[in-house]
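One protein chain omitted, others in place.
Showing chain A:
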């Protein structure tokens, strides 16, 4: 994934900063609560939402089960329609393919449609290293790019910024990238949008190469689909001479009519709109209409490994709506950057450790970045049971076991730093499997309760730093039950 995230500290450490940043907490709270309420309303309008959700889940599961077949069918359809299909096993290969394709056009700049796949592979950085400038044209991506910042949300990557901060970035940075911000720019949304519009317009009209991802690819027809709100995508997909789309292999759906389901569930789940303003669909190339050359780069980058895991593979159903981020109480307080990936929030916590593996400190900490409250599963339009996958990945980290890496089955060793926990869990299991031992422990705790401290030292401070300790009673329930025969002997 993107080089910008290498060397991230573990989640709790990164979250510590965010929790104590009052501006960030305010920005996130306001934004997530607003989208959360709107989404709930948009979904409640649909009487067959549960059926749509189930249908989306089944279409995705069916496609994933026969992914080999549908990808070959897609390649045939795209090729027949005049496109060229490339296969990329990992980020490096995908970046190399795209760089070579841009170089072959002789151009040194590209305009980009907002795309998670190209962020995942760090395409902008790879192009920059090859002397090619990539211009982000989605408003929020533009803010992130101009501010030399990192995205913190799948749908609204600049969610951590407020209007004043955005104005400052525009005034400071736009001039170095092209048309400068208008004189006396204020922080009203209309003025900020107009500044971005003017800045981007010259890029749309000049660009010869467009780079995009896609929300869906239809195997039957070879059609690619991008849904968006701002119209920048439509510009990038239609004005340039060459279009290069980098798309994860799990984005394929079998047939045109499958779109019926997702074009209802995606906008309502992500922007809380009944229908998104722009839906662009293209099938290969058409003479005299749109790009004359179309390349599709199909990206694996850990997806086949993820597909091999029978619990974890449901993460590949994700349609990147970000509803799970907006309802997540942990995301709301820790912010997107703490997840150390272009995929933050609950979906990121199950996607990143599967796509990247669990070897790094940040990836090994992500499955624990959840209270397992289940709000994410409730809102997921393709019914990904995120808590189930989180627990499954915790197991992989704490106990090790089989996983697939680069197509091979490997046996992972338990991650470092879990030895004490493992011993404690084993000891607790031993005691809980012997009611006598449990009772003896309870007696000891009750007998010494007057000497119990009010706060704990060392790792115990994780509890008592912010919360009182529970008081141990004089007698456990089990002791009382035995002494009084279930309360029958109490006669006072």
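Note that in this section a contact is a pair of C-beta atoms (placed from the backbone, for glycine too) under 8 Å apart; a residue touches a chain by one contact, two chains touch by 3 or more; residues count from 1.
As a convention for this text, contacts and distances are computed from a predicted model.
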item: Choices "Fe-S oxidoreductase", "Transporter integral membrane protein", "Heme exporter protein C" or "YdbS-like PH domain-containing protein" - which one is the UniProt name of the chain not shown; value: "Fe-S oxidoreductase"
item: Candidate in contact with the missing chain, chosen from A:71, A:297 or A:398; value: A:398
item: Per the touch definition above, residue among A:19, A:46 or A:180 touching the missing chain; value: A:19
item: Contacts of chain A with the absent chain, listed as residue ranges; value: 11-12, 15-16, 19-20, 25, 310-311, 329-330, 333-334, 367-375, 377-378, 388, 391, 393-399, 421-422, 425-426, 428-429, 431-435, 438, 442, 445, 449, 454, 459, 462-463, 465-478, 480-482, 486-487, 490-492
